[in-house]
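For this view, one protein chain was removed and the others were kept in their places.
We call the chains A and B, going by the order they appear; numbering starts again at 1 in every chain.
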Amino acid sequence: MLSDKLTSCGIADHSDIPASWPSEERLKKGPVVVVECFQEIPCNPCETSCPRQAIVVGENINDLPKVDHAKCNGCTICVSRCPGLAIFVIDVNYSETESLVTMPYEFLPLPEKGDTVSALDRAGKECCRAKVVKVVNTKAQGKTPLVTLTIPRGMEKSIRFFKLIP
Amino acid sequence: MTNTNFLIIGGGPAGLMAALSSSEFGLDPLIIDENQTIGGQLIKQTHMFFGSKAERAGTRGFEIGMELEQEIGKRNIKIERQASAVGYYPDGTLAVLQNEKVTPLKPKAVLVATGASENFVSFPGSDLPGVYGAGAVQTLMNVYGIKPGRSVLMVGSGNIGLIVSYQLMQAGVQVKAIIEGLPKIGGYLVHASKIARAGVPILTRHTILKALGGDQVSGAVISKIDDKWQTIEGTQQTLEVDTICLAVGLSPLTEILWQAGCQMNYIPELGGQVAWHDDLMMTTMPGIFTAGDVTGIEEASTAMLEGELAGLGAVKFLKGDSKALQSRINDTACRLAALRAGPFGQKAREGKCKLAECRR
Partner (left out) sequence: MRIGKHPILDFKKGTKIEFFFEGQPVEGFLGEPIAAALHAAGIKVLRHSVKLDRPRGFFCAVGKCSSCLMEVDGVPNVFSCITPIRPGMQVRRQKGRGRIAVN
């Protein structure tokens, strides 16, 4: 069952998240994908773009993607292939106090490595400052650049976007 | 303009796919299109398409349009641009208007793939400059690189409302809110989520009461509504916007089908009056096919597959059946069914079922 908040405001709620969340054990091993695709729509580029068969949609392309977090190495290929921009890569091992979150960002201007930005949650609320540690924008991303932010440990479940600080 | 056995009216996703599939089996189709460029609405779709690999999922709509145009070019398929089908006569003559000149064509098979036009919703001030169809705004921004204004209220949360809102944001236009009368978002939630996380509110159970402004829009008054669609006193708010976008659905453009005497049926699930058609998209008039939004409002991906089927149907109608043709038809039909198999395809499935039962 999708939460009311998701179906009426477009904001995934605590009750929607567990389905996509990797185990603590897997998180400790390194970067891993979080697929926030909660609604059955006819779509499967996540499956076809994954070189490790870690994401499976299956015969019926309307089925939800099933992620085998053990097979995923957090390579981020699927992040810029997902038409819904619903895939993120989380790494909780960046430092003692910080984690990394990689997200698609289709706006201009693109931030640069080293910039400080304002990190936003799923409702667009400003949560904290974050540092840009990586921007990937090659032909492979097909104009869906990937931006990686450092965020305070514990906020991996909430930070999903950012805005530039003027 | 040369005569043809198979005339395709409309060079959008359905028409182009019909041209390709029919040409593959030896037909020599002619595409006519009203616009300067072919591709229909594909040319302004900047988002990656859904579907599976066979439907070019993950490729942006305008790039799919370019790919199709290239394939059309490779096959030497003839296209007449800025050419409108303006009349269908009882003897099977189609009048085509181009450069203020009418040419009569008499094809043996015709595909009507004319698409749809945007619906309108009335409210005080809805006729003011600054109130646009969402698709019109998409054309202005993504084809001509021109912003409609500085700040926008989007009315409607179906896929078009959500996608155009996101594209407005990409163009540097502020979207103040998206409002939706129903209690739930109509389009894909992944589209809604990418707008919500940028801080744009999606207000379900809200309606527009009026547009403000003298010569052009300067604001909009919106209000919450109850489950009987009545405004709730005290919930009115005024948004300062210079643009109001209406994304309140589409209606099939069926004039040619009516003129041709095809059996038409009112199927609300498909967006209004549509022509009855068989499994190969042929209407009740032998040799007249239909595909895409004109036969039911759906996605571009389903339009492409319907078009592909209609092209194959025209091959069967003009040249007879063959094993290879039949196997290709089965494959296309299966892929179309797969696209419609999920909850989002339910409305189209029900509509097509209803339509099938309407044969008189």
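General remarks:
The rule is short, and it goes like this: a residue touches a chain if its C-beta (ideal position, glycine included) is under 8 Å from a C-beta of that chain, and two chains touch if they have at least 3 such contacts.
Keep in mind that this is a model prediction, so the values were computed, not measured.
Here one chain is not drawn; of B:Gln70, B:Gln216, B:Gln326 or B:Gln346, the residue touching it is B:Gln216. For the chain left out of this panel, the touching residue among B:Asn142, B:Thr295 or B:Thr332 is B:Asn142. Touch with the chain omitted from the figure is made, among B:Gly73, B:Pro104, B:Gly172 or B:Pro343, by B:Gly172. For chain A, the residues touching the absent chain in the complete assembly are 106-108, 143. Contact between chain B and the absent chain runs through residues 34-36, 46, 60, 62, 117-118, 120, 127-133, 135-136, 139-142, 144-150, 170-172, 215-216, 253.
Keep this in mind: only the chains that are shown with their structure count from here on.
Each chain gets one centre point, the mean of its Cα atoms, and the points for chain A and chain B are 31 Å apart.
Those residues of chain B that touch chain A in the complex are listed here as 47-53, 57-58, 60, 169-170, 172, 183-185, 188-202, 204-205, 301, 338-345.
Those residues of chain A whose C-beta lies close enough to touch chain B in the complex are 2, 6-12, 36-45, 48-49, 60-62, 81-86, 106-108, 120-125, 142-144, 160-161, 163.
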